[in-house]
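Complex shown without one protein chain; remaining protein chains in place.
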Amino acid sequence: MSIFLAQLLTGLAYGMLYFMIAAGLTIILGVMNVVNLAHGTLFMLGAYIVFTFISDELNFWIALLISVLLTAVLGIILEKLLIKHVYGKELEQVLLTFGLSFIIADVVKWIWGTEMQTLPVPALLDASLSIGEMVFPLYRLFVVFIGCLLALLLWYLESKTRIGAIIRAGVDDRAMVGALGINVGLVFTGVFAFGAALAGLSGALGGPLIGMYTGMDNEILVTSLIVVVIGGLGSWKGSFISAILVGVIETFGKVWFPSLSMLIVFLIMMVVLIIRPQGLFGREVA
Amino acid sequence: MKKIFIYTVLLILLVLAMPLVLSDFGINLATEIYIMSIFAMSLGLIMGYAGMVSLGHAGFFGIGAYTVAVIGQYVSNSYLLLLISVVISGLTALITGVVFIRTSKFYFLMITLAFGQLLYVLFWQLKPWTGGADGMSVSAILNLGFGEILSPNAFYYVMGVAFIIAYILLRLFVESPAGKITKGIMENEARMSALGYNVRVYKLLAYTLSGALAGFAGSLYSYFNVFVSPDLSSWTFSGQVMVMVIIGGVGTLFGPAIGASVFICLQNFISTYTERWPMIMGAILVILVLIGKGGIIHWLRYFKDIIFLRKQTDEGAPQNQVKKEEVVN
Amino acid sequence: TSVKDGSNESKSSSGTLKIGFILSQTGTFAPLSEGIINGFKLYLEKHDGMLGGKKVEIKVEDDEANPQVALRKYRQLIHSEKVDILVGPISSSVVYALRDEVEKDKIVLIDANAAGDDLSWSKKSDYVYRISFSNWQNGSSAAKYLANNVGKTAVVLAPDYPAGKEVLRAFKDAFEAAGGKVVKELYPKLNTNDFAPYLQQASAENPDLIYAFFTGSDGIRFVTQYKEFGLKGQIPLAGTLEFGDELITQPAGEAAEGIITGINYSPYLDNELNKQFVQAYEEKYGKLPNIFSVQGYDSAAIIDKAVTEAGSANSEDLIKVLKGISFDSPRGPITIDPATNNPIQNFYIAKNKLKDGGIVPEVIETVENVTMPETSPFE
Amino acid sequence: MSLLKVENISKSFKTLQVLYNVSLEVKPGERHVIIGPNGAGKTTLFNCITNLLPIDSGSIYLDGKEISKLSPHHLVHLGMSRTFQKNNLFGDLTVEENLHLALVAKKSYRYNIFSPLASRSDIKKETNRILDQWEISSRRHIKVKNLSYGEQRLLEVLLAMASNPKILLLDEPTSGMSPAETAQTSEMIQKLPRSIALVVIEHDMEVVFAIADRITVLHHGEVILSGSPEEVRNNEMVKEIYFGGGAKQHA
């Protein structure tokens, strides 16, 4: 029983990590309709930035803040310079962001080398909790907490501000939104930067768990794409549920169907899409 | 019809002329490019003419390749083996397509990604048959009735011919009623349905053709490379072909082939000269998007148009009349 | 004659030796490739850029760890660059793909890393010589020591891919031969981010020890999570040489302390050649060498020796001397076993100790001249 | 015997019931106009008949055959065709290509994957006939998305007619047309051969009374009246809920 609970908790914590990783992508993809294949790379960058600033004797938290800011700024630059030319052109987005991910990943390799790294768990949270006979790292509980906080923030932005509606409208008919007096360009830049910052944030927080190594960006990207799709495009709530679902099922899958462990997330996605072609919470396509 | 004829003749000339200027390695590379072009054209078909963007197309490529590798141990007739590959990959496309085409756009992209991954893992885990992650050597030897094909030059011509045949078949399909209808469905599915078309049949048809052709490319590749491994079905490979199609030009037949050539050459040569090749490759992609007219092929057309238009004005272009009328109806 | 238009004839007569590398410079194997190149270049530098009395020119290609790409790069190196000798790949699937081709083209391939067992057994080739180590060697070296000194029951873990399976079967074979018992085998997928469910299962078995083989970032995560989930200090952890290598112990830090490993190299090995090597390496690259740097270094060494002995870079001459060739390496004496084309080398049972904030594998025992069986014991 | 028979169909979206037991009969060749205030359920009725929306209850017969479960494309082959209230065209294709697509639907070679469509002379001929008849030959190579709104409306109708239907459902064919085009379209509709039955949703009263043999009035999803134009014109309730004071313009 206790091992079951332990694994449930493990799955939950892992799911929350997934949610954090996917959140930025959900927003950019689901709301702005931009396929950002550089998401995983921004995640990686976020982790490396923290790595750098921690080595400069800075506190983890300050380094984290710097990382979020820098990725946001990068987001702004990318949007203003490049992404804004490809709104509504999905295939061009694919090419552009794919190219960007190549470039950024190589820059990362250039600056930080090819060696694998990890981020230390911040001292404050470097402890393990004993729950009954099992041990659970405090930092993972912290990740769960941050995940919930993030969900709360997104909920607030969506239901208490008009920003969500404006972006969706902007995707439907950009010119019309402009004609109603909204500076769509500015809004989109902001949202893209927000998404990039979330990637940076999750990289910083995920660094101690996942570590950094060349080629990690692709794995992160695929995982987050899957989470977003299972949840349904345009619905961060969907991503939230699907992340937890994937985290828990994957954890139990590792135990119960060890031979399927390579496939399990893909299978979940396939099954969900076969039953619900628009994802769990996606809007039905007419 | 005339267009098909002219293009075919041009292609034949191209295939014949290339060996005159290429080195050994160049011949090898060109052979590979022909195969990849077939593969890219197969994906280009569903992307550009049916609006289905797949990230699992390497799955079919892998099926074709593994069919030659595995069944080739027992079947030696190359024609039969190629046929089996095409049938198996086509059937797989047909069966999975029934389920997949219920999803659209991004969901389709992701479900095909899962499909490709499924095959990847299958090839990876069926070690007794496929050699698992370590891959397997291909024992089958291509023999089309005039002796075993072993020399690079022979391979070159065979693949060149295969490429031309694939092109002609695709061209015929695209111009055919079914092809035009498929394109209409891509534009506006609901209206095509209201006009009386069974849209699912056409989507499935295109998907099946495309899968079969990808399988065909895969089986050729197997003969050519004499080694297969699960990487042939990996999503990164699917992603690469997708990039080939996009940089070449979606919505055209020949674009993906050009994309394949450019991509393979770039990938190969840049990485030879610098370790920083991902950066340069990335920059090229970004630049292509920014200055691109939707694919390299459109640049070619653009240049062609310039020449062509000049000719027309010389002859006192009849087109201008239409233009004038357009000004105000 | 120049090398560029060189044909077979130019190979032997020319004073230049062209060496082609097929490595994985992008993706997870990047640091391994970098180590190999660094080691190779260091050797070259120490020998005035000459191997076997010939000026060396090197050409490095990235195979992206994909055999299909590797084959294209191979053709380029052979047909277009006309290299004389290949130094090769990181991953076993690539080495198997190249094996048939080098045999056909009669090109010598020095396997600088790929560890697949079959390369020494069913897929052994006269043209392929491994300079690194095989999965069999890696898995079996520490087993006897562990069974005799640490405990009789073990849970074993490795990634779900051929190398993982090969390492564990070698370990199991040797461990059970020494009276131990493997009570559970767990195979997480490659690139597992979260080992918690496996660690939970492993500890539920209450074994005397846990033996694991994980490379790269998997290894770092495994080691750190081992500590986070409270297993460290509860159940002894043992592992393959990877767990004693800088690549993992450095980022894993304190968590890697106490792991017992069977290593074939450590920068702290006490021999004269190693001391010189480490010093030179640190000077040139600003960091400690690791096993991969040594593999690169030794690739150069073996080519140097072979070309000198053969008196030419001609493949047929080379393969005559490569069988049974021996030389001194920073990891100790090396002999290429003519039965397997695999190096006979020393392994060291070591325990990771914390020293000045870093991890040092402290050698407990030396297992000399670890060979491989001539044919697969598993068939 | 009636050509189209709608029997007691109901339809609701979640909690919102839009059609209540709607029945309707159309005889061969009849011109049947449906009017009703905005949101009465007219378009929904069309969508139910063509099975773009599944009905909750009731049945629909075409030529005595139950069709409520048949897919939209199937219905076209049974001789029923429709237009949409919101233009629903192939914006990136030219006018000519749009017509081609509409014309091939009933050809036996629509599944042919080898012989080029362009070499089919029957399609060319029919396309030319339509373009000439509507005097839009000059627009044939223009992409549809670049046509003005009214021109697109016309094309919408032409596409539906291309399949040579027995019964044609037109959803506000003249909305967005200028009075000139409206008159022209109205005339065209009147001139359609009597072999085609028409069901037309229309808000322009001039058009309604010009073409209608029979008018059905829908209000809040219920048929409140179905009768001759005269009956409808003089019905007090219809005046109140639909014509309003503005009825004078078409008195």
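Labels for the chains are A, B, C and D, by order of writing; each one numbers its residues from 1.
Assume contacts are C-beta pairs under 8 Å (C-beta built on N, C-alpha and C of every residue); 3 or more make two chains touch, one makes a residue touch a chain.
Basically, contacts and distances are computed from a predicted model.
Trainee: Assign the chain not included in the display its UniProt protein name, restricting the answer to "Lipid kinase", "Sarcosine oxidase subunit gamma", "Branched-chain amino acid transport system ATP-binding protein" or "NADH:ubiquinone/quinone oxidoreductase, chain 4L".
Mentor: Answer from the UniProt record of the missing subunit chain: "Branched-chain amino acid transport system ATP-binding protein".
Trainee: Touching the left-out chain: which of A:Ser2, A:Asn59, A:Asn183 or A:Ser259?
Mentor: Missing-chain contact among the listed residues: A:Asn183.
Trainee: In the full complex, which residues of chain A touch the absent chain?
Mentor: 162, 165-166, 168-169, 171-173, 175-184, 234, 283
Trainee: Over the whole complex, note the residues of chain D touching the chain we left out.
Mentor: So the residues of chain D touching the missing chain come out as 13, 16, 35-44, 85-87, 146-151, 172, 175-184, 203, 205, 241-247, 249.
In this section, only the chains that are shown with their structure count from here on.
Trainee: Any chance you could name the chains that touch chain B and chain C both?
Mentor: In this structure, the chains that contact chain C and also chain B are A.
Trainee: Which chain has its C-alpha centre farthest away from the C-alpha centre of chain B?
Mentor: Centre of mass proxy via C-alpha means gives D as farthest from chain B.
Trainee: Chain A to chain D: how many Å between their CA centres?
Mentor: Using C-alpha averages as centres, the distance is 48 Å.
Trainee: Using Cα averages as centroids, what's the distance between chain C and chain D in whole Å?
Mentor: About 75 Å, centre to centre.
Trainee: Specify, in ascending order, the residues of chain A that touch 2 or more different other chains.
Mentor: Those would be 109, 259, 262.
Trainee: Out of chain D, which residues touch more than one other chain, so two or more?
Mentor: none
Trainee: What chain pairs are in touch here?
Mentor: Pairs satisfying the touch definition: A-B, A-C, B-C, B-D.
Trainee: Spell out the part of chain D that touches chain B in their complex, as residue ranges.
Mentor: Residues 50, 52, 71-77, 81-82, 84, 88-93, 97, 100-102, 104-107, 109-120, 138-139, 141-142, 148, 159, 162-163 of chain D touch chain B in their complex.
Trainee: So in the complex, which bits of chain C are touching chain B?
Mentor: Listed in rising order, the residues of chain C that touch chain B are 25-26, 59-62, 66-68, 71-73, 75-76, 79-80, 92-93, 96-97, 100-101, 116, 118, 161-162.
Trainee: Under the stated contact criterion, what part of chain A meets chain B in this complex?
Mentor: Within the complex, chain A contacts chain B at residues 29, 35, 82, 85-86, 90-92, 94-96, 98-107, 109-110, 218, 222, 225-226, 229, 233, 259, 262-263, 266-267, 269-270, 273-274, 277-279, 282, 285-286.
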